[in-house]
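Only one protein chain is missing from this complex, and each of the others stays in its spot.
Showing subunit A:
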Amino acid sequence: MASSPETYFGTARSRVDGPAKVTGQAKYAGEFEAPDLAHGYVVSSAIARGAISRIDTAEAEAVPGVIKVFTHENRPRTAWLDYNYQDAVAPPGSPFRALYDEKIQFSGQPVALVVAEDFETARYAASLVKLAYAAEEPETDVTRVRDLSYTPPMKRAGIKPPPEPWGDADAAFDGAPVKVRHAYRHAIEYHNPMEPHASTVVWEGDGRLTVYDKIQGVSNSQGYLTGVFGLKKDEVRVLNPYLGGGFGSGLRPQYQLFLAVMAARELERSVRVTLTRDQMFSFTHRPDVLQTVSLGAGPDGTLQALRHDAVSGTSRYEDYQEVVVNWSAILYRCENVALTYKLAHLDLPTPGDMRAPGAVTGVFALEIAMDELAYATGQDPIALRLKNYSERDQTEGKPFGSKALRACYEQGAERFGWSQRSPEPRSMRDGKELVGWGMATGVWESLMQKSSAQATLTADGKLVVGNSTGDIGTGTYTILTQIAADALGLRMEDVTTKLGDTALAEAPVAGGSWTAASSGTAVMKACRTIANQLFTMARRMDHSPLANVDFDRVVFRDGRIAVADDPSRSVSLAEAMRAGGVDKLEATESAGPDSSHQKEFSAYTHSAIFAEVKIDEELGQVRVTRVVSAVAAGRVINPKTARSQILGGVVMGIGGALEEEGMLDHRLGRVMNHNLGEYHVPVHADIHDIDVIFVDEVDKANPMGVKGLGEIGIVGTMAAVANAVFHATGKRIRELPITVDKIIG
């Protein structure tokens, strides 16, 4: 087939799920109805470490309307081996099992599930469950266990450990004319999607279950349930058409799913369990990581030594891992490099992937250190980065498939007006406010996962495509509709995309910024298979206008198959199907990464972020008044939804820089600010102008040349803001968030 004309690819389109979302018709996991639905309410542990010594449910059970109270003493039997609890993205270890035994592993651990006829009764009865504990002293402070840190013995799938060192970083650092060595740290962050985690389990009457689960990929929940409960795949269908925000919190099946399914099977009845906002702080977070970055350089800023060492908190039961330190050697060229990444056990739930996991953490430290080096050597921050620009991925010894980072620096600086910056700290003002301009680099992996997709074309010219992955707000429904419409020359209005249902072709969780490349390519392939079938039927027609024409010489456009260089010769899709005697064409195809391309090239997205802050020094109040994010991420399918991805990443990055801080009371091992009033995330008043630039980039890692955009917007943003704060105030703040006390203090 000749390249199909791209009517929709690359054009700004409003979301196809927009009308459903603005009218309240889009239903989320905790909103599906079932006859005779019972409601579960979770009771959470008051201690962080120890054991339940007594649990008394009598009073709760006596409340009219309570159906049953589940605890570790009466829970139904489930699978025994850890293996059965390991979901598709689980780190190595022994996954948490709700209500498994009396042991308490973290504060907020579910210790009972009260199931009642209605929500309020369950909630009230939950307050009557009496617990006594044998408490032990918890350890939740990573600074106190740094010396006990260890290199994880088992690697987490898909997470590259730090490469072996090269050169002699320590000796080179010692001998370097200019040295920058500091510790960096950001607070524990919580994902806090607006939709609380929820599962509605519909008991279908014969042991089969239909489950609506808040998850970023329903296949992962289905696999987990078959492992844990010994169900067959065809006995449990999992759906989640809409996800009210995930940011990684919905990658793994969370404990409300286990509890709701356990209760439904035991009671032979439909059950819904929705977590409260404070319980949203009890199962995953971006970990607290202690980092030291050491940069040794010549007087002109050329790097001679680079060390990046990190110790990350994890739970006692799983070795959560993310890529924190490798980015330093991916971004900058240096002949003496040492990178280390270790873990330390804490009495907290296992951390989890949160938007650009690892990169947010590592690049924040590196990019502040680079700003410090720029000042130490009297260089412009962009000039310093260009001086150390890496043309190869040193960690893999490979060139980049594409890297338009220079253009990001240039175009971002131009749009921001960087040349007007006076480099001296405290040298720019706006009335009584100090003004600071800072910049940083962003980087994220460009990934593709094996993914399948299906397509069905009916004689009325309507096409349905889809797979089991989720649209987590990224715009997947819309871009897949664009891709499918282009592939068969249909109007977007004639294409319906279905997602988030295990009855559809299997696809991985939506994460890692891989969905556009993975599901997009699979949908395109499925549509091309249908195109091929249509073409075969059209060519076989009596007196076919396409007779003696090869497939690679036709185009699909306006509902017709036409000869590319002679559009007057064409057959409509309906005619082709009629001639072929079919009223429906179906295809399922899968697509995966191109392994030969992967062998040869490293694949990353890049960005340059510029931030302006205005600071009232007396009040210590920082406002991020302007951000320009210039992104190189291959081709952009839909500039409208793509821009929103970057905006969202930037906003969360501003939150990380100035606001987000999980505050632990280390004596109790407990999050103190487990609500949206005290765990601050950006609100309208915090967010001002954000400008997004997509830099042209040609990449050949996948047929569409797309790289993914869900994560790159946040990486580097925290550093750009922190660097702007330094420029404004002369204060170098290396612990985030930058709150009032740090500005005034």
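Criterion: contacts are C-beta pairs under 8 Å (C-beta built on N, C-alpha and C of every residue); 3 or more make two chains touch, one makes a residue touch a chain; residues count from 1.
Throughout what follows, contacts and distances are computed from a predicted model.
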item	value
Missing subunit (named according to UniProt) among the choices "Citrate lyase subunit beta", "Oxidoreductase", "Phosphate transport system permease protein PstA" or "Urea ABC transporter substrate-binding protein"	"Oxidoreductase"
Candidates A:57, A:121 or A:270 - the one touching the absent chain	A:121
Per the touch definition above, residue among A:498, A:640 or A:666 touching the missing chain	A:640
Options A:650, A:701, A:720 or A:743, residue touching the unrepresented chain	A:650
Contacts of subunit A with the absent chain, listed as residue ranges	14-15, 17-28, 31, 33, 64-65, 116-121, 192-196, 242-247, 274, 276-277, 472-475, 640-641, 643-645, 647-652, 675-677, 681-685, 687, 689-690
